[in-house]
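Only a single protein chain was left out; the remaining protein chains are all shown in position.
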Amino acid sequence: MNEFNYVYLIPLIPLLTFLFLGFFAKKIKEPISGYIGTASLATVFILSLYTAYKYFFVVGLVDGKYQAVRVMIKEAWLNFTDKLAIDVGIIIDPISVMMLIVVSTISFMVHIYSLGYMHGDNGFSRFYAYLSLFTFSMLGLVLSSNLFLIYVFWELVGVSSFLLIGYYFETPSAVAASKKAFIVTRFADMFFLIGILMIGYFGQSFDFQTLNSEGMIEKIGHMIANNQIYSFMGLSLFTWALMLVYIGGMGKSAMFPLHIWLPDAMEGPTPVSALIHAATMVVAGVYLVARLFPLYFHIEDGYALGLVAIVGTFSALFAAIIALTQEDIKRVLAFSTMSQIGYMMMALGVSKYEGHEGLGYMAGMFHLFTHAMFKGLLFLGAGAIIHAVHSNFMDKMGGLHKYMPITSITFLVAALAISGIPPFAGFFSKDEILTAAYEYNKVIWFIGFLVAGMTAFYMFRLYFRIFFNKKKEYEHAPHDAPFSMSFALIFLAILATTVGFIPFSEFVTADRIPFQSHIDFGDPLVIGSILMALFGIGIAYIMYYKETNYPQKLAKTMGVGYKWAKDKFYMDELYIFVTHKIIFDRISKPIAWFDRNVIDGFMNLIGLTMEKLSDKTKGLQSGRLQDYAMYFIGGVIGIIMLVVYFK
Amino acid sequence: MNLDTFMLMRDEIVLTGILLILLIAEVLWSPKNKKGLIYLGLLLFAGYTLQSFFSMGTGSLFGGSFKAYPLVNFFKASLAFGVMVILLQSVEWIKQKLLPNDFSAEFFILIFASLLGINFMVSSGDFLIFYIGLELATMPVIALTAFEFYNHRSVEAGVKYIMLASVSSAILLFGVSLVYATAGSIFFDDIKGALQLPLLEIIGLVMIFTGIAFKISLVPFHFWAADVYEGAPTVVSNYLSVISKAGAVYVLMTLLFITFRVFETEWNWIMYGIAILTMFVGNIFALRQQNMKRFLAFSSIAQAGFILLAMLSNDQMGVKAIIYFLLIYIFSNIAAFGVVHIISLKTGKENIDDYNGLYTSNPKLSLALMIALFSLAGIPPVSGFFAKFFLYAAAASKGYYVLIFIAVLNVTISLYYYLLPIRAAFLRRNEHPIPYFKIDIFSKIALVIVMVGLMVLGLYSGVFSYISSISNIF
Amino acid sequence: MDILSLFVVVPVLIVLAMVFFAKDLKRARIIALVGMLVQLAMSVNLIVKYMAVRNGGDHSIMLFTRNIPWFAEFNAHYHIGVDGISVLMILLTTLIVIAGIFVSWKIDYLPKEFFISLIVLASGVYGFFISLDLFTMFVFYEIAVIPMYLLIGIWGSGPREYAAMKLTLMLMGASALLLVALFGIYFYSGMNGQTPTFDILELSQRQMPFDAQKIFFPLAFIGFGTIGALFPFHTWSPDGHASAPTAVSMLHAGVLMKLGGYGIFRFAMFLMPAGALFWQDFFLILAVTGVTYGALSAIQQTDLKYINAYSSVSHLGLVLFALLMINKTAWNGAMLQTLSHGFITALFFALIGMIYGRTHVRDITKMRGMMRIVPFLGVGYVIAALANLGLPGFSGFVSEMTIFVGGFSNHDLYKQALTVLAVTSIVVTAVYMLRLTGRMLFGPVTKIYTNLPRAFWYEKTAIAILVVFMTLIGTLPFWWLQFIEESVDNFIKPLI
Partner (left out) sequence: MIEGVTLVEIMSLTTILFFIGVYGFLTRTNLMAMLMSLELMINAEAVNFVSINKYLSPAILQGQIFSLFIIALAAAETALAVAIILHLFRLTNTIDVKEVKTLKY
């Protein structure tokens, strides 16, 4: 299908922008580079919308099923074997188009927002260059038609995240955070890569369409049944491969226990957090699982998918608990992000494949979509607050509603959306997730249900403490953000309110066959979750709307639990222990020592031995004539003896 | 036998003639201007060198006592060439040290006599000529060793040399007598057919071998070499380490390859052991030397060990390799000694540390030193590499891979100490290096000749081809 | 004169020109640069011609061959020719030497001698890459190694004498092993009454007895492996790199260390396939150890050059690893990695040299915030670091991925497991690269370094050359692979 030939422009435009801005970062003054970046993103945004329109409404649906369209740009870009190659190609199917919308929308908004937010920063052009690079990578990621190509962009996304987190490279904490983010995700990527290698080995293809095809699933199933694939700990290596791939996704999506980089990543400029660490990059893991969903679902009865569900659920709960206690607003949002992504993972994990049974899949994607809007909004709002208050910490804030009404209202919209209050976007997606989970496993559902309440609580804890609560003294009176920032806030707020009404199941489903789904407000599940959210909001209102001493009391009652949660369950410390104390000190240091002293020492020893030998034997050359004669005669006799003896 | 056949020993005749002319000239020359005598000697020898390159044909004289064939003729020419270069290097030394004592002509006479001895030795067809040649080759050099009779070291070297050389020649003679007793002849050709290898004969052969091994300075017959090289005037050390050693190697080669060929199996493993010993001892001792001459002495001992590699092959491959190696070795060692000689003569400094920073003051000399040492170490594109390569090849052709392995390890050790003077000259930065000095024209010519030789002889394979074409001496 | 011999002849001419006309630094560097630009033109011309000939349908294993008897009695020939890989290697060499000249633009001590040694070294490398005869190959190999002694010893820093000596001795010791193997190959080729030969094309037609291969393959492998930083024979490399002057480190790590993998590919495995298969499993362990071990060692280093040296051990370990995997994909990867590492590591050393030239410190704990002070170099360093840790878009990614896929496509769990082990290095690489950039480039500026000069034009040129080619490999791998693939096809035939 040639209708989509132009799609390569979508990632290409940001790439060119990046190159242009990167090369001339010094030459281009502040607003110009921002305008260039924004203009290019506007183009991308329009193209994405056009693509979505065309795909969903014009050509995509054939025989009642959305067809995946592949546009090949360069076949065998990197050829491995006859069958395995990295083909540079674009795949257009419901999820990629949906992601296209998400990425281009949020990125576009962030570009606009940053015009105000980054104003006056002396790395302005560099910032826009990085943003373009990220957008390019992310768009590339979602459009990749090849498993290995996704890895390519996966890495590029990682590096742009690294660059953006470490944007303030003179701040040691930012540098450390960027390093941490990169290394942790890289660690996960290693598993991803191994998984790719294994999938490639067994499947003999990296192409998504081939991998997800029924033939492939049959073939792999056949191989497993015939023991042609080794098994390890009772599971076939192919399942292991899928799990490894998922670990890659866990790294990027900050799932427990690879989440530790995400809170630190908040060192980056806030628009970056909104773009990368809330809306787009962190959902790459979800996207990856969705992309390979047929494999996950079918291979060995979806064992790997079970892991997705468990990890997702646990992360959702884990992050929500931590989020309850954090003081830094961006960290609260970060843990909230982690929690919500856990939700999405959970949704995918509990999903089935066909028709209405694939509700979880649809819900996960839907949540991804809505979450991007309201979480982006939350972060941008937080950015506006930080911009005004010059601090990240809640205790420096309070009573801001009066100073910053626009921010406050948009923030409220987002908070309601994430809490799952109808009619805001989050409600619809969250509810469908819970429905799907309920069908799958009650425990998972219950955790999800609990998390929903916690989410409502900590979001409103945040909201009330920032905008109401006790008024603080401010050096400069805070005020609403400039137009560019407010525009983005309002735009996203509108989206966060409305996107929930999109009939998502008619576009994105596991088997790409649309179905009807609608929320039944009479369903006790729905009512329950709404009540749960309201309950959370209510508690938050009691505790935080006015300054009270309930929080302290509660913290005291919780005791150790509170402290652990506040210290993020010491995951960072654990990692530092493992890396520094064990890997650096117990492995790396001895190896370095071994190299310098044993291996190198051995080489030096040869030299030393020679010198020693030389020194010890010098007495032979005594300078005495008769000694020489003695050796001489001795030599003669010795040789004669030897010859005679051996003859 | 007619007069024409005498031309087979044209070299020897011409050399004898030169000797006589010099003797007479020494007597007749005006005592005031003995300098002319030096030039006369040089000129005459240049003539000799030139003529030695023209072929002399094949044949034997005196009933087989004296043999001439292309390879030996070529070898003699090479030796002559080597001596010529050494003479060029020594002109300045003669002028400084010998002329005041009026010894210049004697120097030439003694050197020529020694060369004459070597010529006879390599051409010999029986033990008598061989023995006479050997003694004639040795004794003038001993006299030269002690030539700086006012210098204690020189005299000591002379004493050590003559006493040990006498012992060695006595042992050699004893061996010859035993072989004579068992084979009934002193002619090589007759011996070759008559060898039965009774015990007595083997003992005789071993003794003969040790006599020659002494000259080549194989371990454990090498002890004199370092002391003598250090004590003797540099020019003489040079001659000793190059010409006299090469001559002995040649004789050993012909004896082992042709005359005592039956003895091969017994020999090979002895040679095997001695080769390893020689390489190791030479290298180990060279490691810690400070004095350049002593250093080169041990290096030349180690080089002798490498030559034995090819001796093991016992065929034409070995002959080629040995002759080619000797040729290159002559060039490299003369170059190395030449540089040492020049510096020692100008500044009196002979230690490696004295060379620190030499490159900054005397770049050309340092370069020459480097090339010479690289050649000795066997590093391409300097010809020493090719020479060594063929030595290994000769041994490898008979399957002695372990030996080659040991040998190349030794090359690595040797590289270490060959790099020491280079390190001193190039790497070390020195505030007060040996000051710049002008090199006399003769030494310069000599150095240029050997440098060109070192660079060309390997890359251009013509010489090797020529040697191959005449190397069938069996 | 054929177009290949020119690659050796032109450097000699440059050296001669330098000897006669280079009176001072200015002339010396101009002569060197002009000469190398001629080489570059020739390299490009070679590529063009090569492609033309290949497209013309000539699929012989070697092109532009020339065979002149050298030591005819010994059947040693000056036999040269190129295939795709050598063509690329020649290009790599040329570019790195040019970058090296730019980096050494202001060398103050004995400039003429410096450039002469550099170019002699280069000529040895060129010769090595074009030789098809073991004898020629060995001669050029040693020519390439020996100038290192002078280059490190004279213009080096730190314990330069020690480092130079160690490097020379270890490499020469390795070449000693190689020599033995060479003779083994040579004389066993004459087993059936044929004339023994050094010619690899002819040798590949003759079957060397398996028992002999078993003995001589490890010798050849270790011999080449040492210069390719095979664990545990790599220790010359950290010291050598640390002490070497910038351009020499570049050339050494960028080109000279490549002789190892190239030699194994071209000579050791091609001529002794049975031996290679026999020893494969054993050497794989060494190679994998080198990969992870080098990376882990690098974490602990604080000296920039040591970090990079160990990184080279790790990355070149991958080359050996890939070669030992013995399949086309892995070999393609090995050759790509050879090229890629050439550019990356040269870039690293160039930058290290430039930074060291300014701060006179190479300890990463002693300087911070260099990004602010010398932004160009900082960006260059970040690019190099990212390329080194295998970021897509740069050469490291394509080569490493090809190696991993190749390693994993063996139907042998043992090799797959080893591949997984090797894959872990990508994380460790990230750790030490980011630790380095984090410590040195980012963070608050160290006070004493605030007034350092920014990058000069010649420095920028050098960096630009390397970065451009790194990126070209990373973005257009298929173009480079077309050269590599056909060559690998020919050379892997005896093994599979």
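The first chain written gets the first letter, and so on, giving A, B and C; residue counts start at 1 in each chain.
Criterion: a residue touches a chain if its C-beta (ideal position, glycine included) is under 8 Å from a C-beta of that chain, and two chains touch if they have at least 3 such contacts.
Keep in mind that this is a model prediction, so the values were computed, not measured.
Asker: Which visible chains touch the chain that is not shown?
Answerer: By the stated touch criterion, the chain not on view contacts A, B.
Asker: With the full complex in mind, choose from B:I86, B:I142, B:L205 or B:A387 the residue touching the hidden chain.
Answerer: Once the missing chain is taken into account, the touching residue is B:I142.
Asker: Pick out which of B:P70, B:G231 or B:G282 touches the chain that's been left out of the picture.
Answerer: The missing chain is touched by B:G231.
Asker: Using the document's definition of touch, tell me which of B:V159, B:L197, B:L367 or B:V456 contacts the absent chain.
Answerer: Residue touching the chain left out of view: B:V159.
Asker: List every residue of chain A that touches the chain not included in the displayed model.
Answerer: Chain A touches the chain not shown through residues 618-619, 621-626, 629-630, 633.
Asker: For chain B, which positions touch the chain that isn't shown here?
Answerer: Residues touching the hidden chain, for chain B, are 126-128, 131-132, 135, 139, 142-143, 146, 149-150, 152-153, 155-160, 162-163, 166-167, 169-171, 173-174, 176-177, 180-181, 184-187, 226-227, 230-231.
We take it that only the chains that are shown with their structure count from here on.
Asker: If each protein chain is taken as a node and each touching pair as an edge, is the resulting graph a line, ring, star, complete or other?
Answerer: complete
Asker: Using mean CA coordinates as chain centres, what's the chain B-chain C distance in Å?
Answerer: Between these chains, centre-to-centre, one finds 42 Å.
Asker: Find the geometric centre of each of chain A and chain C from their Cα atoms only, then give the gap between the two centres in Å, rounded to an integer.
Answerer: The computed centroid separation for chain A versus chain C comes out at 37 Å.
Asker: Taking each chain's centre as its mean C-alpha position, how far apart are chain A and chain B in Å?
Answerer: Each chain's C-alpha centroid was found; their separation is 77 Å.
Asker: Could you tell me which residues belong to chain C and also touch two or more other chains?
Answerer: 169
Asker: Going through chain A residue by residue, note those that touch at least 2 other chains and give them in order.
Answerer: Each of 607 in chain A touches at least two other chains.
Asker: Can you tell me which positions in chain C touch chain B when the two form their complex?
Answerer: Touch list, chain C to chain B: 69-74, 135, 139-140, 142-143, 146, 149-150, 153-154, 160-161, 164-165, 168-169, 172-173, 176-177, 179-180, 183-184, 186-187, 215.
Asker: Which stretch or stretches of chain B touch chain A in the complex?
Answerer: Residue list for chain B touching chain A: 159-160, 163-164, 167-168, 171, 199, 202-203, 206-207, 209-210, 214, 220-221, 223-224, 226-227, 266, 269-270, 281, 284-285, 287-288, 413, 416.
Asker: Note which residues of chain A are touching chain C in the complex, please.
Answerer: Touching chain C: residues 74, 76-81, 84, 86, 148, 151-153, 155-156, 159, 162, 166, 169-172, 175-176, 178-179, 182-183, 186-187, 189-190, 193-194, 197-198, 200-201, 230, 583-584, 587-589, 591-592, 595, 599-600, 603-604, 607 of chain A.
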